[in-house]
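Encoded as structure tokens, the structure appears first; notes follow it.
All protein chains of the complex are present and in place, except for one that has been dropped.
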Amino acid sequence: MFVYEGEFIKTLAEKLISEDYRVYVPDSRSFIEYEKAKDIPKGKTRKSIKEFLLPQNEVLIRYGKWIEEVPLDREKRALIGVNPCDAKAVTLLDKIYLEGLMDPYYQTRRENTLIVSRNCEPNNYCFCESFGLTPFSTEGSDIFLIEKGERTYIIPVTSRGEKILSSIDGLMNTDVDESSIIVQHNFSRKVNPDIQDELRKKFDDEMWKRISLNCISCGTCTFLCPTCFCFDMLDEGEKEGFRYRAWDSCQFPLYTLESSSHNPRREKWQRLRNRFYDKFLYTVESKGEIFCVGCGRCIEFCPGGIDITEILAEVEK
Amino acid sequence: MKKEESKISKIKDRVAKLLEKDVSVFIAYERMPFELKDRLTIISSPKEVDKISVSPFMVGSPARMLLEIGGIDDGKIGIIARACDTRAIKQLIKEGKIKRERVYIMGITCGGMVNTRKLRSPRFENGRLYDHDREVHMKDVLYDTCSRCEDPLPVLYDEVFDVFDVFEGVSKADESTEEIEGDREKRWSYWMGEMEKCIRCYACRSACPMCYCTECLVDPINLAVSPFTSAEEKASYPRFLGKTISAEDNLFYHIIRVLHHAGRCADCGECERACPMDIPIRELERKMREVVRDVFGYDDDEIPFLAKLDMIPEGR
Amino acid sequence: MDFEPKILVFACNWCSYAGADLAGTSRLQYAPNVRIVRVMCSGMVNPALILHAFRMGFDGVVVAGCHPGDCHYNVGNYYAKKRIVLLRELLEFVGFESERLKLLWASASEGKKFAEEMNEFTEKIRELGPQEKFRRCQK
Partner (left out) sequence: MISAQSIQNPYLPFKAEIIDIKQEVKGARAIKTFKVKVVDGERFDYQPGQGCLVSVFGRGESWFTIANSPTRPDLEFSVLKTGKVTTKLHELNVGDVVGLRGPHGRPFPVDDWRGMNILTVGGGIGQTPLRSVYQYIIDNYNDYGDLTIVYGARTSRDLVYKDELIDLINQGYSVHLSIDIPEESWEYFVGYVPDNLRRLKPNPENTVAIICGPPIMISISLKVLKDLGFKEEQVYTTLERRMKCGIGKCGRCRIESKYVCRDGPVFRYDELSGLLEKT
């Protein structure tokens, strides 16, 4: 653990820019370039950092007569000011894209992205504590900053983070124990993570029809969710053009529509139910991990007022 | 604000009495458990009446819910509707999507809805709004729609309840859409900046009571395909816009969506409320209303605007 | 390098397309950068088609139909007029040069008028320059 007096983010950003990283810092909505940022607000950004590893649009192949070009994005990026839940979400995305057949596009981006996260101020919608996360957990990030007034405590998490920090002067190492600087936060929202058997029992329960009444089947919850990874592959351009992949949502009716017009999840309540089963049961069975980090974006920005904590509490009853 | 509680309890009793015989279900709002927001709900028995909540935090368009559950049973459906909701219902009736006699409209006067995204941790106690224990005047944190609402009184109702003192200081759209006018390049760069943020989640389209088409042309996320659709038809379905996300493509999507609302938009602001990225898409709708009123001189006629053909504006 | 604009014309089969034919048979010269697409009625032209044309890189789009009252389907051109006016207003509002979209009434006998309008429109677009705003960027 190191300590730094003064504005550490500024020095770190300048250092990284000198090593030709492109540095991004959060504004209230998403991550913008460091040069354009006026101040760096605390708390979550509306769009998670998923868009830096799995962009909403990604050209896989440019084609003409045959494959012309396969654009891999090798730009070196640094994301400073990530909150712990997004950093943890990246480790979940890794489980999908880096296991089994390696996804080269995701892999090149992942290797070229440095994640510098910091302690965050949870708001009324956060419930990351229910999944073993705290505003101070360092999982998934390379460097972790704890800002305490004028002083910033710096924890190198990965070897890559250590290498970066070793080249920055003005860092004094300190042995202050963590408990003194960690602030407890009591979360108003709670979720009981181990409800897998309840979910299995309640698959055909009537509650899903009632709950999905408010859902308007838009893609907001899945697009803002840091752990939703589904995508669609489309071609654009008859003779020459590009094959790209774009975010897709299991809430859209076309997601499972087959060309025989059979649609396994035709009804709105089936799609909404699938979102809960996918994150809290199916991925536990296939990857052994709950695909939710409790960031609360899907509650805050749901136009219909679907509250994941309320529904999971009802499943548990 | 004892006055407030008594008004709401009067509404609850009225809904309970209605539910006994002449209305089978009632569309109302209920307070969400963990936050200061009211969402739509269906009340089907007089017992559930006390979960009704009428407050300046109501989100979701009851007209859209009416469309969704309209076909369930043939009983009468009650609905609590603010001024803009009654305009939407009136338009849907004009378009034949709802039958007037199947709906019992309980209009309420509306003082404007509060945009809780402008507050850090809002609290609402006996009629007063606090954010971090600092009192906030409701009129400054209203939704943009409500602060420029043209007509806060219900236009179509079976009965009206005076719940909120009507928002007097409604600027009759004086600062209309001119303030983004300026020259072309400025407008274009303004809209490119805004449309850059759009993530094409289609919340605006799903939240709008007027967007009820079974198949949308721009990006068919609701392609109506049956076992009898021929392969040629599916292959030749016009794909104007895929899932490419660029400011121009998003603008393409929004322009086509707004064009379909010409003369139909009830200005309820649900699209802006649903948008997770706070894009001022309602400005496009307001421009559409202005063009329909000034250029075409259409003024809430019996025949829907898009079907009225005898208005040829000269010189345009 | 003199800029050669690409213009797309949706010509209604009964009047404007016949007018364009007449211009051709009576040997009238008009700008070669005009590409004509025959549609059964100007009312058939969907605003998404027009925006798609701009997205594909056209610099100007003309929707040519029959005069009000002559439409083979009675009301096709009324719909077209309403849609084009609404679309132009909205395009102007967002800052796109709405002069790039033009509605033209040209009956089957007005071959000369059709040719003149095409030349005049091409010149106007040539001044405006290439259309970069909606052109699909190969991101």
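Letters A, B and C mark the chains in the order given here, with residues in each chain numbered from 1 onward.
The rule is short, and it goes like this: a contact is a pair of C-beta atoms (placed from the backbone, for glycine too) under 8 Å apart; a residue touches a chain by one contact, two chains touch by 3 or more.
Model, not experiment: these values are computed from the prediction.
A.B. asks: Would you list the chains present here that the left-out chain is in contact with?
C.D. replies: The omitted chain makes contact with A, B across the full complex.
A.B. asks: Which is it among A:E51, A:E198, A:D235 or A:E267 that touches the chain not included here?
C.D. replies: A:D235
A.B. asks: Which of A:S28, A:S166, A:N192 or A:S259 touches the chain that is not shown?
C.D. replies: Once the missing chain is taken into account, the touching residue is A:S259.
A.B. asks: Which candidate, A:P104, A:G132 or A:G170, sits in contact with the chain we can't see?
C.D. replies: A:P104
A.B. asks: Residue by residue, what part of chain A touches the chain that was omitted?
C.D. replies: Against the left-out chain, chain A lists 60-61, 63, 66-67, 70, 96-97, 100-105, 200, 203-204, 229-235, 237-239, 241, 243, 245, 248, 250, 255-260, 262, 264, 277-278, 281-283, 285-286.
A.B. asks: For chain B, enumerate the residues touching the unshown chain of the complex.
C.D. replies: That gives, for chain B, the contact residues 230-232, 234-235, 237.
We take it that only the chains that are shown with their structure count from here on.
A.B. asks: Looking at every pair of chains, which has the largest contact count?
C.D. replies: Most contacting pair of chains: A-B.
A.B. asks: Taking each chain's centre as the mean of its CA atoms, how far is chain A from chain C in angstrom?
C.D. replies: Once rounded, the distance between the two centres reads 47 Å.
A.B. asks: Which positions in chain B are in touch with at least two other chains?
C.D. replies: In chain B, the residues touching two or more other chains are 244, 246.
A.B. asks: Please output the residue numbers of chain A that touch at least 2 other chains, ranges allowed.
C.D. replies: 57
A.B. asks: Within their complex, state which residues of chain C touch chain B.
C.D. replies: 46-49, 51-52, 55, 68, 75, 78-79, 81-83, 85-91, 93-97, 133-137, 139
A.B. asks: Could you list, by residue number, the parts of chain B that touch chain C in their complex?
C.D. replies: Per the stated touch rule, the residues are 177, 184-191, 217-218, 238, 240-241, 244, 246, 248-249, 251-252, 255-256, 258-259, 262, 284, 287-288, 291-292, 295-296, 306, 309-313, 316.
A.B. asks: Which residues of chain B touch chain A in the complex?
C.D. replies: Residue positions touching the partner: 32-35, 37-42, 59-60, 64-65, 120-121, 197, 199-203, 205-207, 220-223, 225-227, 229, 234, 242-246, 270, 273-274, 276-278.
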